[in-house]
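Remarks on the structure that follows.
Missing here: one protein chain of the complex. Every other protein chain is in place.
Presenting chain A:
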Amino acid sequence: MNDRKTATRSGRAPDERVVVTGIGVTAPNGVGTEAYWAATLNGKSGLARITHLDPERYPTRVAGVVQEFDAAEYVPSRLIVQTDHWTHLGLAATAMALDDAGVDPAELPEYEMAVVTASSSGGNEFGQREIEKLWSKGPEYVGVYQSIAWFYAATTGQVSIRYGMRGPCGVICTEQAGGLDVAAQARRLLRREARLVVTGGTDASRSPYALTAQFTSGMLSTRDDPVRAYLPFDVDACGHVPGEGGAMLIAEGESAARRRGAVPYGVIAGYGASFDPRPEPGRPARSNLVRAIRLALDDARIRPDQVDVVFADAVGVPERDLAEAAAIGEVFGPRAVPVTAPKTMTGRLYGGGAALDLATALLAIRDGVIPPTVGVTSPAPGCDLDLVLGTARETPVRTALVLARGYGGFNSALVVTAP
């Protein structure tokens, strides 16, 4: 059996505690972490009827669009022209997160800083624009930056270049689960060779192409009223709506963070992931979410009764809500732990969603308050959960569990604890 205290070649301990020291948020109900948090605690939703295109021709007419966001405030014009709106949101959130952490990347060894982001919808708006030029004007009119703006690793790459972070960078594409998977990857890297990791993710899926593509999932809500369009765990649940934005987080080893005087938000204490079995025709789909939850709790070495809040994945589709409620009930017992879905105020952010949930969980720990789930009024039969409905609930939060399920069968669970 290995001596778990033996330091790795780089001097890091394989079981070192990893903490989050900076957060940056670009969300439909707030640009900037504190603006987002204040709006979220007040139950202020960023969901609205789509206005950036005429939604009448689309089945889904409601989305969470980031308001009052001028990329030029955060991103140099050189980078704006070569990146998609999704990466603008990510670059802005990264700048905020680094500032929040009090880190100047120029002062750190370049090969010990890494970037790992979650991505899902990619540079679809940029790509659609270039495809339109291709078919209407010809290939010589397709911009050269299409080659680097569309693909999933664009945000990781641009952050890495902008801040000179040459360590082990990457991107994970597990749809809504990605934000938790990259936090776990950041922890792995910090225990091996990295000193600082920029993690998290953003997403922007509002182009005509992206809206159309999403509709094939069968999970998008077609209700017109923004207040009634996305109601997870409710009797009237009818799907979810897309949202854009997300959160970027700065992760460091705890000892290094404290040495430089950083004040951590919390510890990435435990992680678990699983994959759903292949659906069988004519039979209800089976969920492996329980396994992911148990792995995360075991990894964090905590018991279910020590968890103070669960941030639900909240797909908003009745069968999926039931499966999630059943999984939570199986692990914790009925109505045994507060459950909330502040994503009812932003929509599902895919590549940015779980990162934003993670940031929100850390803020809940910091301030001792659980943000509300909005819009939901009548929990569906079988969803036997202690949902935090309508207003925020003030209560000490020392341990939070974040759940995220990615389309296709990805289940991820992450435990964060007070520093």
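What we mean here is this: a residue touches a chain if its C-beta (ideal position, glycine included) is under 8 Å from a C-beta of that chain, and two chains touch if they have at least 3 such contacts; residues count from 1.
One rule holds in what follows: contacts and distances are computed from a predicted model.
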{"item": "Hidden chain of the complex, named as in its UniProt record, picked from \"Penicillin-binding protein 2\", \"Act minimal PKS acyl carrier protein\", \"NADH-quinone oxidoreductase subunit NuoF family protein\" or \"D-alanyl-lipoteichoic acid acyltransferase DltB (MBOAT superfamily)\"", "value": "\"Act minimal PKS acyl carrier protein\""}
{"item": "Residue of A:82, A:205 or A:399 in touch with the missing chain, whole complex considered", "value": "A:82"}
{"item": "From A:73, A:140, A:280 or A:305, residue that would touch the chain that is not displayed", "value": "A:140"}
{"item": "Contacts of chain A with the absent chain, listed as residue ranges", "value": "76-82, 140-141, 143-145, 147-148"}
